[in-house]
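As you look at this complex, bear in mind that one protein chain is not there, while each of the others sits in place.
Coming up: chain A.
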């Protein structure tokens, strides 16, 4: 089982290899990163004990990963304790908390999270053709019991938070109890897999420290990750389902359409940028003599988060109300459109003002294709 990357060990060597050869380039070793950024040179001269952008980021992101590991652990323990119908509300709540903890660090798209496609193991998305629903549905029809190994060795559509969402919310479960042996075992196995992935990321992130701290171009890689995450949030997670990208609205494009938690997940992503990305960025901007841009970014983050947390309607509900002609729907959609605009402003600030001020240009990324 050593040939498939999903099953291969997560040794540091693999982390380093894939960190430089991950699907999201912009990491170390890219020519555009070098020579174009004089801000890099400045950070290299810092005294040993002084904070650098990367020393701040490494610590903050590590905190975020530990938070993810602790929330998935809590989820797995609750699943282990019981998964009867009566436990469904509590399970949903633990599921959401862990899923949000993942959103908070989802902007990091290099390093240990790239190994074995761990990000997809946690959340395979987008999923226009409903692979998650199809694969989990097939599991629910299988005769043999489900083991933890089955899920550990399955495709990413069966491994992550969306697969658990099917069990906790989908109609496929309407006619059977969550506490039945098969769904219960399946949920437990997915929960354990989430713990295994999260724990591995925590450990590998620590082991990754020397390389991350010693490699200047990870400044750019970290910034690129945040830029990419805001692009996905604006265009894919909000714009497409809401019909703001040139096509008709389609609620199925919302990432958590089954649970109606898409906005809660978006809010967690913005909060994660505030907690785990913004301080390191502010350090970099300070050192580059652009503290005012750091302040502007912090303010816009706050505004965006306020807007996201003020919305209590999910994307699915807002769109559903609309088709029914319900009079409350325009207001709900207006709130979502405002959130979309706040995110767009945040992204524009980062892409068009902050990145150029730091001498960073965009390279290839994994969404350059279709």
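Assume a contact is a pair of C-beta atoms (placed from the backbone, for glycine too) under 8 Å apart; a residue touches a chain by one contact, two chains touch by 3 or more; residues count from 1.
Note that in this section contacts and distances are computed from a predicted model.
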Hidden subunit of the complex - UniProt protein name among "Cell division protein FtsX", "Branched-chain amino acid ABC transporter permease", "Peptidase" or "Acyl-CoA/acyl-ACP dehydrogenase": "Peptidase"
Touch with the omitted chain, as defined above, among A:128, A:214 or A:331: A:128
Of A:101, A:122 or A:156, the one touching the omitted chain in the full complex: A:156
Absent-chain interface as seen on chain A, which is shown: 1-7, 20-23, 25, 29-32, 34-36, 117, 120, 124, 128-131, 134, 153-157, 243, 246-248, 250-253, 341, 344, 347-348, 351-352, 356, 361-370
